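Every protein chain but one is kept in place in this view of the complex.
== subunit A ==
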Amino acid sequence: MRKLPYILPMLLLVLLAGCDKPESDLPVNTRLGGEFTLTDQDGQPYTHADLKGQVSVLFFGYTHCPDICPAVLARVAQVYRQLDEAGEAEGFQPVFITFDPERDTAEHLKQYLPWFKADMIGLTGSLEQIRQVAEQYGVVFIKGQEEQDYLFTHSDYIYLLDDQARVRKLYPADFKIDEVINDAKSLL
């Protein structure tokens, strides 16, 4: 019984420590990201600061892309929906940035993205604004020479950002859905 006064505070400490959110072991990528201003699908300005306070899956593409981009959009939507079904989508935000502002206007993104049922934010802007943010994330995009139905040569990484808008992990376009879900959960 005499040990009780020592055991109780220690027990309390252990319990309190258990209440803290476990720190994610995903490293912070300090080379990617930065300030930007784009326009969302409602025509409102969207900046780097708007990424803060949420865990984001950020990815680039264009809606006239037939193969890679729709596949990525569908997989990101699956990540969102699985988190949503588990009641864990609060604070998780998919963000799509087009590098085809000529065709992907805010109005078009507003019509295109809701179909994926993933509460997705779509961002467009001037070519100069998009080039800047693409460069910040190491994204390459080259417009094809065709006058109509042009396609892009592009990189296709997906970025997981923490609630301070810091890049914590990159994935290939054919990422494993469960991996992204687990990583996102570690940051939520």
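By definition in this document, contacts are C-beta pairs under 8 Å (C-beta built on N, C-alpha and C of every residue); 3 or more make two chains touch, one makes a residue touch a chain; residues count from 1.
One rule holds for everything that comes next: contacts and distances are computed from a predicted model.
Asks: From the names "Copper chaperone PCu(A)C", "Peptidoglycan glycosyltransferase RodA", "Tricarboxylic transport membrane protein" or "Branched-chain amino acid ABC transporter permease", which one matches the UniProt record for the unseen chain?
Replies: Options "Copper chaperone PCu(A)C", "Peptidoglycan glycosyltransferase RodA", "Tricarboxylic transport membrane protein" or "Branched-chain amino acid ABC transporter permease" narrow down to "Copper chaperone PCu(A)C" for the missing chain.
Asks: Which listed residue (A:Leu26, A:Ile68 or A:Leu188) would be found touching the missing chain in the intact complex?
Replies: Final answer for the missing-chain contact: A:Ile68.
Asks: Touching the missing chain, which residues of subunit A?
Replies: Contacting residues on subunit A, toward the hidden partner: 63-68, 70-71, 74-75, 78, 103, 108, 111-113, 115-116, 140, 142, 144, 149, 151, 153-156, 173-174, 177.
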